[in-house]
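Removed from the display is one protein chain of the complex; every other protein chain stays in position.
Labels run A and B following the written order; every chain starts at residue 1.
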Amino acid sequence: MIANIGFGVLVITLVTSLIAVITAVYGVTSKTRAMLETSRLAALSTFPLLSISIAVLIVLLLSGNFEYVYVYQTTSLSMPVYLKIAALWGGQQGSLLFWCWLLSGFTFIVLIRKWKQDRDLLPWVIVVTNITIFFFTLLVLFFENPFLKYYIMYNGEIITSLFQPFHAIAADPTDGSGLNPLLRHFGMVVHPPMLYLGFVGFIIPFAYAIAALIEGRTDDHWLKATRKWSLTAWLFLSLGLVLGSRWAYDVLGWGGYWSWDPVEISAFMPWLTGTAYLHSMVMQDKRGLFKHWNIALIILTFCLVIFGTFLTRSGLFSSVHAFSESELGPAFFIFITVMFIASLGLLLYRWSSLSSGYQIKSFFSRESAFLYNNLLFIAIFAICLLGVIFPILSELFTGQQVTVGPQFYESAAGPLFALLLLLMGIVPLTAWSTSTARNLGKSIWKPALVSLTFPIAALILGAHRWVAVLAIWLAALVICVTLYDYIRSIRLRAASQHESIGKAFITLTSRNRRRYGGYIIHVGVALMGVGIIGIEFFQTQTQSMVKQGETLELSGYTVTYNNLEITDTPDGRNVAEAEMTITRDGRDLKVVYPRIDYYYDSDQAVTVPGLRTTLADDLYIILVDWEPVTSEGATFKVFRNPLMNWFWIGSIVAVLGTLLALWPSRERKSIQKEPA
Amino acid sequence: MNSPVENQPSSAPDKRRFPWLVAVISSLLLISLLVIMGLWMKQSKITALEIGAEVPDFTVTSFEGDTFQKSALEGKLILVNFWSSWCASCDEEGDALEEVWQEVKSSGDIVFIGVNYVDTEKDSLAFIEKYGLTYPNGPDLGSKISHIFKVQAVPETYIIGRDGTLAAVKIGAFESTDEIRTLLEQTGQE
Partner (left out) sequence: MKTNIKLLLLIAAFLMTLVSIRPVMAQDTTPAVSDDQVNEVAQDLYCPVCENTPLDVCPTKACTQWRELIREKIALGWSEQQIKQYFAEQYGGQVLAVPPRRGLNWIVYVLPPLVVLGAVFLAVNIVKRSRKPVKSQTEDSSLPSSAAPGTVLDQIEKDLQKEE
């Protein structure tokens, strides 16, 4: 019964979003206020409508009504409550609905808060957002309906249908098949929603940009009005990616955090262009530069979001992420084609009216640094796109299947990331307009010298690969230069304003939140770089079968296999848990419990590593599940990941920096320009 | 699109300064991307070789070293069975296939060829020995043959008619020797 409500509401949403689009266009072109108000109302109402549908789905998921196909596929009796809620985005149908709901929610917020200020742009914002809502609702209704039920036909065949067909009875399964065991982890609660918040969040600035293009507005208003949206969307997208890495590290059992999987890359590409956009925005804000870049970048980000959604959901790639085969492909393809061509067309149409009188005066100025920044991000994006598209190209034109693996991305994009680090290290000390190499040299030599201690320390500690040592120096450079500039500014302020260092720090930071927030983010990113350098260049591993009491040795660590316990848990798992002691130099460091969880209902196993984490390195032990575990012994794989913890620490620092940059200032309204 | 609202300072776009270079390059890139994605989607829809379609020529070199070329076998009914030693269902049909082979091999115009799909030689030979397979079996080098038939999983059996076109497809293991016999009869009559 309530499923019918859930479904019916979707039909209403489809109609409502269409009304919103049509009345918005009509209202703007005929300048009829009543039409515009109707359009706003229609757009606003998509949110409560979709909320009803979402609420219905959640209720069904929690109730264990397994005759519903979606409930059957994504939940089971043995799953805890929090995972049953997370099942909302655990399958194709639910996650599409969730995406759509988020978009309607964001549109709702914009229309409530900004209707008065952005009256000329918002109708077009309604058009863009509601065309997307219409499209996604269409997909849910006609291709991936979460409210279908199982029915048994008179001939015994089991079908899925929304309404009860003639000569059929409702099926009544007693339990569901449950979420894929790999997904039964806390990561499931946070990783997908964060990613979706990020993806959908970028639609708002995109919609504003399109609105500005259509209206022929060449000023910055669209950019400034959506600055916090962009930064927030970026925050969520970054968090989503990092949480995904942590989750992979925790359960996938290959000692890694990123595998350059096409689906991972399709979430990474909008992050690349989104980050470029965030930086490039600063240029338009301060110097009126890069107007074309900014619109192009936000259009690209939106298109990549949709493209990424398409790649993940069309079933064309098989990976740990991909949803199974579906018929969404053609529909998405049409949507992509329309949106890409329309956006590009609009940008080209308005190209020549978007200009700035300002110039970049030098190769070493802050402006040119931002230009290099944009170009580097675009280059990395192009390389990622090539890597994702090439296997398709190869199969289409030569019939030969190929794999483009991590080696390609690391060697092609690695140097570009290093250059980005270099830029991060230099830019705080570049000046606006004019800078010469000499000016730059003069200001940078002190922190640069300090930063050299790190690669030298690395060399002394035995690191021989010059690429790694160079990368360490670059990361250290970023941290040293940024801290140097920050501290210097605090001290100068303290001196000139006669404040204490503490007060100077607080006032300086709070008056320049975006600048220092940005600095903190850069430091965080550099720390993440340190973690990446550690694991990518210096990881060691070993694998062997050992009997109880025997040991494995790796890089100075000794791991002793003590014991194995096999039990059945009440939530439907068979757990084989090993007890291992980690020792070094004769001292016992930690006891860890790597285990294999075998889920009876899905006939699948998940390996959970035993982990010892310190700032210096991670010791990561897994009980290998493809070798039999017998009284003869068990097979273990041990990884040593140096500096891995800095990756997670760095990401927390970056998040804090973003929160600082986002923090609203009490004194100023959004109309005034902030000085920094 | 409508022309911009009148009281905006920026006028209608200046056609003389249209960014031709940017437009051409970006349009080319966009169109290529769309074309590639479109073609790929179309191709992935073709999940199987169509019945009645001409089967391209291919050669299988058996583990004993004999070669069997499809075009050389024209006029005969060819049963091509894809299997692997690591596939549980393949165990179900091993006996059935050999049994039927024993019955039909004397006729001279039916050929059974086993194509070993993505497997290791040692394990495949063990499989052949386990079921006492006497019809030729060979590895699919480079996975080229399974590519022709668009094999998705194992076991899959394809029957090539006497005219060289695909006559029948069986996805999954044969459940009985009768099933194989019936299929051979149906396709043999064409």
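The rule is simple: contacts are C-beta pairs under 8 Å (C-beta built on N, C-alpha and C of every residue); 3 or more make two chains touch, one makes a residue touch a chain.
Quick caveat, the model's predicted, so the values are computed rather than measured.
The missing chain, though absent from the display, is touched by one residue of B:52, B:142 or B:172; that residue is B:142. For the chain missing from the display, the contacting residue among A:337, A:355 or A:613 is A:355, taking the whole complex into account.
Residue in contact with the omitted chain (choice from A:41, A:341 or A:375): A:375.
If you put the hidden chain back, the residue from A:51, A:541 or A:555 that touches it is A:541. Checked against the full complex, the candidates A:30, A:155, A:174 or A:496 give a single residue touching the omitted chain, namely A:496.
What chain B contributes to its contact with the hidden chain is residues 9-11, 14, 84-86, 118-120, 122-123, 139, 141-144, 147. For chain A, the residues touching the chain absent from view are 218-220, 252-254, 259, 261-262, 286-288, 317-320, 352-353, 355-363, 368, 371-372, 375-376, 378-379, 382-383, 386-387, 390-391, 393-394, 397-398, 400-408, 412-413, 415-416, 431-433, 442-443, 488-489, 492-493, 496, 508, 511-512, 515, 541-545, 605, 625-627, 635, 673, 675-676.
We adopt the following convention: only the chains that are shown with their structure count from here on.
Annotation: 37 Å between the Cα-based centres of chain A and chain B. Interface of chain B with chain A (complex): residues 1-5, 8, 10-14, 17-19, 22-23, 26-27, 30, 33-34, 36-41, 43-44, 143, 147. Considering their complex, residues 29, 120, 214-218, 314, 316, 329-330, 333, 336-337, 340-341, 344, 346, 348-353, 389, 392-393, 395-396, 399, 401 of chain A touch chain B.
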